[in-house]
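With one protein chain removed, the remaining protein chains of the complex are shown where they sit.
For reference, chains read A and B in written order, and residue numbers begin at 1 within each chain.
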Amino acid sequence: MVGIPGVGKTTLLSKIVDHLKDHDRSVSVVSFGTLMFDVAKENGLSDRDELRKLPVSRQQELQKMAAEKIAEYTEEVVIIDTHAFISSPEGYYPGLPEHVLKIIKPTNFISVSAKPEEIYSRRMSDETRLRDKITLANVKKELDAQSGMISACAVITGSPVKHILNREGKVDEAADKIINAIGL
Amino acid sequence: MVGIPGVGKTTLLSKIVDHLKDHDRSVSVVSFGTLMFDVAKENGLSDRDELRKLPVSRQQELQKMAAEKIAEYTEEVVIIDTHAFISSPEGYYPGLPEHVLKIIKPTNFISVSAKPEEIYSRRMSDETRLRDKITLANVKKELDAQSGMISACAVITGSPVKHILNREGKVDEAADKIINAIGL
Partner (left out) sequence: MVGIPGVGKTTLLSKIVDHLKDHDRSVSVVSFGTLMFDVAKENGLSDRDELRKLPVSRQQELQKMAAEKIAEYTEEVVIIDTHAFISSPEGYYPGLPEHVLKIIKPTNFISVSAKPEEIYSRRMSDETRLRDKITLANVKKELDAQSGMISACAVITGSPVKHILNREGKVDEAADKIINAIGL
């Protein structure tokens, strides 16, 4: 499951997990970013900023190690909470590159989006963000990049991608669509 | 050759085949979907609905078997009539995933599109369709997804992709462009 910051992925995820638990399904939600940082700590790093400053090749090794951990999960349903890309100083860093996809072998992709205006205002009201860097044009560019990258992921793996528009005030509707799409 | 439903691919294909036959070229048109269903029947399935309900891994096996049959065609020109993706309950299912591309090794891609309004009205007048699910916004989203997926196919194979806009009443023009693009 991918979505740029501000699409409302976290709320959506908790709705899906609640539904699955209500139906006695064994489910695990893994945050790829958190797992990658855990792996980095086991390998001597102390904070997330250091992680971002590592050379590309080293970051890819850690990404691979995180992917290998995910591949070992045995729950009936494993949802990976991640991004099609991470916006970094180097540009859009793919969150699900081919070398990770070949290890994880995802059966389904869910690409969450929202109206650019809604994403923009959610980001502007998030106090942990540098608001001066947020523009509507950038949000639109990110949505396009998400869509391009997830299409590549689908072609590489052969797995289907469900595009979900998470509309303000309609999160239950969006959660239902995802549950139906994955056949849960 | 790919195109979402309603772009007018069937008419276009028959024009191209007529042209090739007029010029004494040995040509074969293969519908990937039909071939895949044939393969499924040989493997015990009885209808198309069953095919769609198979698990992703089983569908991919059948896709692979269909691809292997296509790779055996010996005509001078083999045109594969297919889709960049199939719209299914799981989302956009890639019609030409990497594992199929590596077997078929297509030399050229033709991506057929049409004005969203024309696609919309063609779908609305098609009585076999669930018209309530057809919206102009969805048609536009599908055209974007086709374009993203076929770009990935081109990068994976290294083969060129020709984008053809099939304009209402101008099907001969579109057919000529395709014939020139493939150098036939």
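Basically, a contact is a pair of C-beta atoms (placed from the backbone, for glycine too) under 8 Å apart; a residue touches a chain by one contact, two chains touch by 3 or more.
Because the structure is a prediction, the values reported are computed rather than measured.
In the complete complex, the hidden chain is touched by one of A:Gly44, A:Pro89 or A:Gly169, namely A:Pro89.
With the whole complex as reference, residues 56-57, 60, 63, 85, 88-94, 96-100, 141, 144-145, 148-149, 151-153, 155-156 of chain A touch the missing chain.
Where chain B meets the missing chain, the touching residues are 107-110, 147-148, 151-152, 154-163, 180-183.
Simple rule for what comes next: only the chains that are shown with their structure count from here on.
With centres set at the average Cα position, the gap from chain A to chain B is 30 Å.
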